[in-house]
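With one protein chain removed, the remaining protein chains of the complex are shown where they sit.
So, subunit A:
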Amino acid sequence: MRRTTPRRLPGVLTGAMLALGLTAACTGGGAPPVAAGGGATAGSTSSAAAATRILDVYTGASGQNTANFNPFTPTPLHGVQGMIYEPLMFFNQAKAGDVQPQLATAYRFADGGRTLTFTLRPGVKWSDGRPLTAEDVAFSFELAKKNPKLNSGINSGGNVMTSVEATGATEVTLKFKEPAYTRLWNIAGQSWIVPRHIWEKIKDPATDPNKNPVGTGPFVLGDFSPQTYVLKKNPQYWETGKPKIAGMRFYSFNGGDAATTALAAGQLDWSGLFMPDIDKQYVAKDPEHNKYKNESFLYVTNLVPNLKKAPFTDVAVRRAVNVALDRKKIIDLAFAGLGKMPNPLGLVLPQYQDYIAPQFANTQLEYDPAKARQILEQAGYQRGADGVYAKDGKRLSITCTVVTGWTDYISTMQIVKQQLKEVGIEFKSKEVSFNAFSAAQTSGDFQMHIWNAWGGPGPYYMYNNILNSANVPPAGQNQARWKNDVVDAALSTIAQTPPEDTEAVKQAIQRIQEQVVAEVPYIPIQQSSALAEFRTLHATGWPSEENPYALALPFYVPDGAIVAKNLVPVP
């Protein structure tokens, strides 16, 4: 079967969260402006029958749905996080530095980042008609802090939050053991606010399915069955005049093929499927309405060397492999030309262009097989009779692990094998199940593998995820198992620096870049190709290159909800 979705769609764990922290990039200093405030709003004023049409959405769900509307569980139904329950702020990853107020209208740090105060939006109502209070917000954070099963490091602000209190009718104050600047994204952007009057009666918030969800979000539960469910418009929503669409129906398919067929047949209004030949398979079926957006700055696909294992303990080998790859060819052949050229800094561009150190402003990844051989020879490798380099009697042979069925990666393996053979490095690929692959990631039982590195709203996040020695598995995503004191110190500096001090943050990011370029802890292959398909037949107002107000990917939270509430039905 052609693999279409599993890697890019979050499969099982859509809802959950992100990395740690936030940098200056997100805020541009201080609190974001107060948006048009709104009390409870008028109901729908739209007239036409179009306004009652439910849009059909596929978020990557497979198998049956089970009624789980608990936003704190690892796998609630799609839409529960964002569409029913809302965060305090929205961090737009589609546009660097864009932070939008949601349930909170402003935040401010004090006490060197150890105190964080949110000002709440007045007049917000729960879908049962009761008003949102500062106690509700404090209770939502307290819930995760008190319950170890829910303490995933997001709602709780990790283990560093010491207290949370409603300090006024519309004010909530959180206190921390250490500066929480980089945790703002988790706390404000990924923590779901629930009504106290309902949740204080729930006996076990970790396992309760919360069958009758009451939230502040733009949508409420319509009907539910194990095969499909509807989230319909919340007429009391605080943002005046939104949402305009009547609701969304969520579908589940048992694999990418069935979903692709449904999309091609015009059954879906919105999906986030990867298709190698999207113009032919999808756009050509209805060029007037079938549109898509390539969110190309979200992640970087890397060859991940295990720096604890030979031969990758030797930086010369990493550098040689890095210059031996013709990435253009790999992107064209294995990624259908949809990926973008990566860069040696491990940043997603052009998103974080401003953070590039001046000396790397024009640095590109090289493709130079002769240079690769030269690097190896300088490091003492000699080419053997079989054309493969060797040192101290050991042939330079690499085994790269890849998840079986992930066809674009497997094609990549074949091309890399050819290209490295020309240089004099033996490259073998080993296909294993996702389960075995994830177990090996945790145990470190691999020589090299291919995997994506994701970031967040700011360059700090990807660096922290994959370069911080504190995030070596099992703790996090530093799959290369890299430990570099300069990098660790720079990341710690950012965590202690108020985001307003953009210059200090930039300098720290640039210190990391020097280390990344010199040490090559990861070997980038391509910059992301996450496709979002949407039809303009029944609704318009989708994110575009000109107006990237949120990621267009339906499975991304809370971006999916932001898009949903901004859509306009076509009469």
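Here, contacts are C-beta pairs under 8 Å (C-beta built on N, C-alpha and C of every residue); 3 or more make two chains touch, one makes a residue touch a chain; residues count from 1.
By definition in this document, contacts and distances are computed from a predicted model.
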Would you kindly match the missing chain to its UniProt protein name, picking from "Zinc protease", "NADH-quinone oxidoreductase subunit N", "Peptide ABC transporter permease" or "Transketolase"?
"Peptide ABC transporter permease"
Per the touch definition above, residue among A:Asn306, A:Asn322, A:Asn471 or A:Asn484 touching the missing chain:
A:Asn471
Omitted-chain contact residue, chosen from A:Arg121, A:Arg249, A:Lys291 or A:Lys340:
A:Arg249
Which residue of A:Ala436, A:Ala504, A:Val517 or A:Val568 touches the chain not shown here
A:Ala436
Per the definition of touch given earlier, which of A:Leu103, A:Leu120, A:Val137 or A:Ile154 contacts the omitted chain?
A:Ile154
For subunit A, which residues reach the chain that was dropped from this view?
1, 7-14, 16-20, 54, 56, 62-64, 66-68, 70, 73-75, 148-154, 156, 158-159, 186, 206-209, 223, 225-228, 249, 251-255, 257-259, 261-262, 264-265, 267, 298-299, 433-439, 441-442, 451-452, 454, 465, 470-471, 474-477, 530, 553, 555-557
